[in-house]
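Note that this complex is displayed minus one protein chain, with the remaining chains in position.
The first chain written gets the first letter, and so on, giving A and B; residue counts start at 1 in each chain.
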Amino acid sequence: MKEKSLFWKEHFWHGLISCCGLFVIVLTLAIGAFLVYKGSGTFTTYGHSIFEFLFSSDWSPVDSSKGGGSVGAAIFIVGSVSTCGLALLIATPFSLAAAIFMSEISPKLGTRFFRPAVELFVGIPSVIYGWVGLTTLVPAIRDLFDLNVGYSVLAAGIVLAIMIFPTITSVVTDAIKSVPNDYRKAAYGLGATRWQVIYQIVMPAAKPGVFTGIIMGLARAFGEALAVAMVIGRMRAFPTSILSPTTNLTAAIASDMGGSMDGGEYNTALWTMALLLFLISLLFIFIIHRIVGKGGVEKNESK
Amino acid sequence: MKANEKAKRVDRVMTWIFVAVAGFFILLLIAFALLVIGRGIAGFEPYMLSFTRDGIGNQLFNTVYLVVLALLFSVPLGIATGVYLAEYAKPGKVTHFLSICIETLSSLPSIVVGLFGYLVFIVMVGAQWNLVSGALAVSILNLPLIATTTKDAMESMPKGYRMGSMGLGATHWQTIRRVLLPACMPRILTGIILAAGRVFGEAAALLYTAGMSTDINWSNWDITSPTCPLNPFRPGETLALHIWASRTEAIRPDAAQIANFSSAVLLILVFAFSIGARVLGRRMERKLAGGK
Partner (left out) sequence: MMKKALVLGLAGAMLLGATGVVNAEEELSGSITGSGSSALLPLAQDAADAFKELHPDVSITLNGGGSGTGLNQVSNGSVDIGNSDVEAETKLEEDAAAELVDHRVCVVTMAAVVNKEVGESVTSLTKDQLIGIFTGEITNWTEVGGPDEDIVLITRPQTSGTRALFQEYALDGNEELSGGSLETDDSGTLLQSVADNPGAIGYVALPYLLNNDSVTAVAIDGVEPTLENTYNGTYPVWGYEHMYTKGEPSEVVQAYIDFIMSDEYGARIEEQGYGVTSKMTVER
């Protein structure tokens, strides 16, 4: 039995491995299909319009299969968008600066110390961020601004910003590093200062990578549930300022999904939110593909 | 010459800004870690380590056990998918679609995966909360990471490896199995450890799959018994979920301290894992290079 047949040497494994690949496709499609199946009920079974779901702020779905409530999720959507927007606003400048520092200003310190440290923080569980936010940040915001409650868009934005900072930083650093060194040498040769090289040569060349990093950060922020739920306050009202509490999509799903009746209008509306989150993450991927597909610096060039 | 002077000044200012920002953030991260660990230690009482409902021993065990279970599913599937993409897949629509699928999986909000897991592994199967369902849900989340690491590692292998092996009459699979996979092992292993680190902290996907409570009996080793620690079909709360849940147990006066301590332990665990992955990866790479 020393000499195995070609079947065992090749075809069997080829087939098995291909099946695994296929399985991943099936899995992804299954997740998508389930979400569509569960989430579309809001529009088919309960007859609400997509317009109502996206743009109305009247949220009072009935917790049974009778239906007849209203499912305007605009507050949740605005809550998600505003916290993530704020997080990006805070995190992006810092991330870009940190990435530039790591790759252009002090590569030695960057690769030796900074990079590993940042990557270490990519892995910190989000509940820890949430817990620290809840016990440290929320009271601090309350006292600092003399508010009644510290739960706020600001608290959620800061927690998310700290959370996505490592993600954006490491992607952007990769992008900057993949800018061919010849570009820099040529610019320095022409007498440019380091800032001029960074600002006028390196950053424009790394642009697609920078955007990819930002969108990946945004995707992570959008899908984060528990950390945000802990600090946002979960008040179902449009935020009037960054200091007011509001709620968001993931917090609503995390807290109410279990308690609402299976297949009821409330439950179905929550599934529609999950479907929306899924579609948004698809959108992000699409955007990244568009950015990368448009050219810019190819990854392999640096190798 | 004046423009040049100005440019130089701007350059100096910008450099300082970058140094300041980078320094600020690294300090912030360090302060964050110290805060978490410090608070954990400050509130520490020996009973917190016990394997009872007051301590977090059981949660710690559940976390590790769940990681092992999750890796049992995601490692074979992830490596196989990576191998398929790197070696067998012909460029075309299906392959392109597969890589989009992997990207989709990796960017799925974990709460969505948790809901999917709840629906499929709990409600449709008719089961109650259990560790296997949790592990399955989580393995959906770390599958993409393992698959991409494997694929990247395979693709970065020198062409000569493949040609040499096949030139000697090995089949494609034998080449993968005997030459490419062993050579890629350090990087794949690093990927796996990083993936494991993410499982440690996952909570949202487990909320409705693994359950939020634990009741096990350490003297019971009958694996079919629901109180046996090793029974994979029992509910089990992980550390991350425990932090989430301990806000809710305000009836216990020490809930905050327990959560602080759990956070510290979890943080140390995650750090240990990713530092371990790095060290191991480097060492294996060196060994491999030396053995050539």
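As a convention for this text, contacts are C-beta pairs under 8 Å (C-beta built on N, C-alpha and C of every residue); 3 or more make two chains touch, one makes a residue touch a chain.
Every value quoted in this text rests on a predicted model; they were computed, and no experiment measured them.
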Worksheet entry | Left-out chain, listing which of the shown chains it touches | A, B
Response to the item:
Contacting the left-out chain: of B:25, B:88 or B:129, that is B:129
Worksheet item: Of the residues listed, B:99, B:174 or B:213, which one is in contact with the missing chain?
Response: B:213
Discussion item. Using the document's definition of touch, tell me which of A:33, A:186 or A:261 contacts the absent chain.
Written reply: A:261
Worksheet item: In the full complex, which residues of subunit B touch the absent chain?
Response: 53, 122-123, 126-129, 211-217, 220, 222, 224-227, 234-235, 247-251, 253, 255
Response to the item:
Listed in rising order, the subunit A residues that touch the chain left out are 59-60, 63-65, 75, 138-139, 142, 148-151, 233-237, 245, 247, 255-256, 258-262, 266
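We adopt the following convention: only the chains that are shown with their structure count from here on.
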Response to the item:
Listed in rising order, subunit B residues that touch subunit A in their complex are 4, 7-8, 10-11, 14-15, 17-19, 21-22, 24-26, 28-30, 32, 35-36, 76-77, 80-81, 83-85, 87-89, 94, 97-98, 100-105, 107-113, 115-116, 119-120, 123, 140, 143, 147, 171-174, 176-177, 194, 197-198, 200-204, 207-208, 240-241, 243-244, 247, 256, 259-260, 263, 266-267, 270-271, 273-275, 278
Response to the item:
Residue positions on subunit A within touch of subunit B in the complex are 6, 9-10, 13-14, 16-18, 20-21, 23-25, 27-32, 34-35, 38, 93-94, 97-98, 100-102, 105-106, 114, 116-121, 123-128, 130-132, 134-136, 162, 165, 191-196, 198-199, 216, 219-220, 222-226, 230, 250, 253-254, 257-258, 262, 271, 274, 277-278, 281-282, 284-285, 288-289
